[in-house]
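In this view, the complex is presented without one of its protein chains, the others remaining in place.
We call the chains A and B, going by the order they appear; numbering starts again at 1 in every chain.
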Amino acid sequence: MNAAWRTRAGFLVACALHAAVCVAFAASTPAPPAPKSSSSKTAAPATVSDEAAFAPCVACHGAQGEGLAAAHVPRLAGQAAEYLQKQLHNYADGTRDSPIMTNFAKALSETQRAKFAARYASMSAPFLAEAAPVNAVMLARGHQLAYQGDETKRVQACVGCHGPDGIGVPHAAPYLAGQSAEYLAGALKAFQQGTRKNDAGQLMRSVAQRLDDADIAAVTGYFAGLSSSTHQSATPW
Amino acid sequence: MKQRLKEVDVVVIGVGMVGSIIAKELAAAGYKVVGLERGQTRFTVPEFQSPAIHDELRFDVRKALMQDNTREPVSFRNQASQVALPVRRWESFLPGTGLGGSMVHWNGQTYRFQANDFQLASRTRERYGANFLDPELTVQDWGVTYDDLEPHYDRFEYLLGTSGKAGNIKGKIQPGGDPHESPRSREYPTPPQKELFQGALFRKAASGLGYHPFPQPSSNLSQPYTNPEGLRLNACVFCGFCERHACEHFAKSVPQTVILPVLLANSNFELRTGCQVQRINLDSTKKHATGVTYIDAVGREFEQPASLVITSAFALNNIRMLLLSGIGAPYDPATGQGVVGRNYAYQTVSTVASFFDDDIIINPFMASGASGTVINDLAGDNFDHSGLGFIGGGYIGAVNSNGRPIQYHPTPPGTPTWGKGWKQAVLKHYNHSVMFTLHGSSVAQKQNFCDLDPTYRDAWGQPLLRITFDFPQNDIKMAAHATAKAVEIGKAMGAKQVVGNPRKGPYTVTQYQSTHNTGGTVMGDNPKTSVVNRYLQSWDVPNVFVIGASNYPQNASWNPTGTLGALTYWVIDALKEKYLKNPGRLVSA
Partner (left out) sequence: MARVTRRSFVTTVGAATVVPAAALLSATAQAVAATAKSPLTTEPDRITYLFFNAEQAFFIEAACERLIPADESGPGALGAGVPNYIDKQLGGAWGAGERLHRSGPWQAGTPTQGYQLPFTPAELFHASLRAINRDLAAHGTPFHDMVGEAQDAYLKSLESGAHDLDGVPSAIFFDVLLKMTVEGFFSDPVYGGNRNMVAWRMIGFPGAYADYFEAVDKHGVKFEREPMSLAEDAHGHIHVRRDIPANL
């Protein structure tokens, strides 16, 4: 199935599946308000079992968390649990905007958010096909932004927070290496436009606002190209 | 041999915070300005790179960003009866070098002094009587008032984007701020940084004891900020590598982030780095400066003629520049005559260590340089000194800025200095201790001064600056008094063991205390007791201005940078509105 998703046809199938799940999910579950308390017992929408609630995640992010690059769906496998859980919170509370994810996130109990985040964090999925090759100028620009930053734009290097080669730093920043370029570009655009505002200290909004389209294409392409070999060769300290 | 360059309007010695701001203003006003910086050019990108900038050994222990002491140290002795020897390794204070100056490695603590500080001598006599001050002390008024400087403090804070909470806006006390502060015209540009756990514990305990805790004003910003120069800064991420390091996030207010891009874009300004200024040149009358002589990085000597010379180096180097140039009479402690080098003062820093049980988890490595919670109840003249036998005080706060382990591994008294006992104590206490600072004032006294060393020379063959300094009894008493109060706060926090370390003499250059070296070219309204007038203009050579913490007649309870920024804008106004329109003495001697 994963292989099929890489094709255009597979992508369409997946979208259709996604839509079907969304409809089915919406029909069976009147989305309750997001629980405000961290106590799941009192506020959880008890009508949906964990497996039923997890099904829509799988539909797009894949059974192994490999994501659906071309459809801007991020890879989640191995992403830090607390980061994933926070995103679910923020989809629900509106600080991160997504027509699809908001409803799903709102429907999940606190416990489910934590569980699903942990589940994806523990996954180890194969990487999808390498991102489309970028030209040498883009590669160099991507590398520059990733590792050094740009003084004239007052942008700092990505890896300072996102970790060596963008492999992520728990409790600080998600991994970028091997992530879908389309997804990353979408995220930067959302920060740029302010539809995503769940970044620590507004740091990503500040950065994104100083990048132009060419920068975004270069840096997201760069990180997408750092894939499985990057993660696997990371020193297990 | 010496090459004479084309004359310019202004030459600025030292392109740190003061030099950058003043050069920017004068270049924008149309003057040709040359900035001479002895160190190297450096910017956030690519010089201040993470993670390389997070290297405790290189930056903290080996002091990579500091003045090159192999070529240019200072010499030091406690008493004039001793032989001064070179400070062969920096420890007690850490002057920076390079574009952006010492501010690049500062912590960002951005305080104002209080109205009382600027009139310390007269107000002390007023409140406590003519005989209250020890006659050995040479405490004096500044020649400017807080009200003179308030608009300039404001301007400087808005340049930096300082994060804080006002305590007094135009006389109205603001909840959550410092009720002791002198009135400010408006709120800080950005709200305070997040409170650390140490700060929260401190705040609760201090409030319970009737004190007035407030968030330390920080120029590591709480949120993004665009300053009046159009430069945008980011929010600080509490990385814990601030002081002695540079910031990779454009989040610490330093010349590189708040002003240099604007300055360097102005073609009226020329930056020359690697240039060691040897002296300010005077004409035959010795009353007029003709420019400066410097040696560049490859050893060539140049004369740079200029109509106006501004020395904006680190305090110690300002003093030395005047002494090397023969501007102003050197101070002689034996006779009390002379002014240059007089009233050298410092900062009287004491500490309190509080050791908690294992259930109090501090995570000391999470901090910005200036995140912290402090009280001013025991600072300055905010408490009655009657019968205490000293003036001054200090702010007390939980302001520890890092948990970098080579230098931060607190252990209680009685712990062995090595071996298994030491190791076990380090492991036990690293994450369960809170350090307070008592940041104490420093009065000037007759026997503390700077002059040129008769023996030791720098790499260019010029005499070193010689510092003669020990803590005045006034400050030892102050430290004992305030540290005892700080210990009470530690106990109220519930610490298992609280250890006060009040500063005691003799002063030593072997232990880091503070880089707040002040005085030596002090300002005032009397040429017999000051080097520069209230506009920081040399009494002796009116086309030389000296700007630095070297202008402070004595040091107050707070970090000096905010006041120096205010003085810088104060001088800029005087230059633009008065001096440059009609060069000459701004105050008649």
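Following the convention adopted for this analysis, a residue touches a chain if its C-beta (ideal position, glycine included) is under 8 Å from a C-beta of that chain, and two chains touch if they have at least 3 such contacts.
Here the structure is a predicted model, which is why all the values come from computation and not from measurement.
**Student:** Please identify which residue in A:A55, A:A71 or A:A172 touches the non-displayed chain.
**Tutor:** Of these options, the touching residue for the absent chain is A:A172.
**Student:** Using the definition of touch stated at the top, determine which of B:N69, B:Q347 or B:T568 touches the missing chain.
**Tutor:** With B:N69, B:Q347 or B:T568 as choices, the missing chain is touched by B:N69.
**Student:** Can you work out which residue in A:R141, A:R154 or A:R196 touches the chain that's missing from view?
**Tutor:** Within the whole complex, the residue contacting the unshown chain is A:R141.
**Student:** For the chain that got dropped from the picture, name the residues of chain B it touches.
**Tutor:** Counting over the whole complex, chain B touches the hidden chain at residues 49-52, 54-57, 61-63, 69-70, 73, 76-78, 82-83, 85-91, 194-197, 200, 235-241, 360-361, 363, 365-367, 371, 403-406, 409, 417-420, 422-424, 426-427, 430-431, 455-457, 506-510.
**Student:** If the missing chain were put back, which residues of chain A would it touch?
**Tutor:** 136-137, 139-141, 143-144, 147-148, 159-161, 163-165, 167, 169-173, 177, 200-201, 203, 226, 230-231, 233-235, 237
Keep in mind that, in the parts below, only the chains that are shown with their structure count from here on.
**Student:** Quick one: which bits of chain B touch chain A in the complex? Just the residue numbers, please.
**Tutor:** Within the complex, chain B touches chain A at residues 43-46, 49-51, 222-224, 231-232, 234-237, 248-250, 257.
**Student:** Applying the document's contact rule, which stretches of chain A touch chain B when the two form their complex?
**Tutor:** Against chain B, the touching part of chain A is residues 148-151, 154-157, 159-161, 172, 200-203, 205-206.
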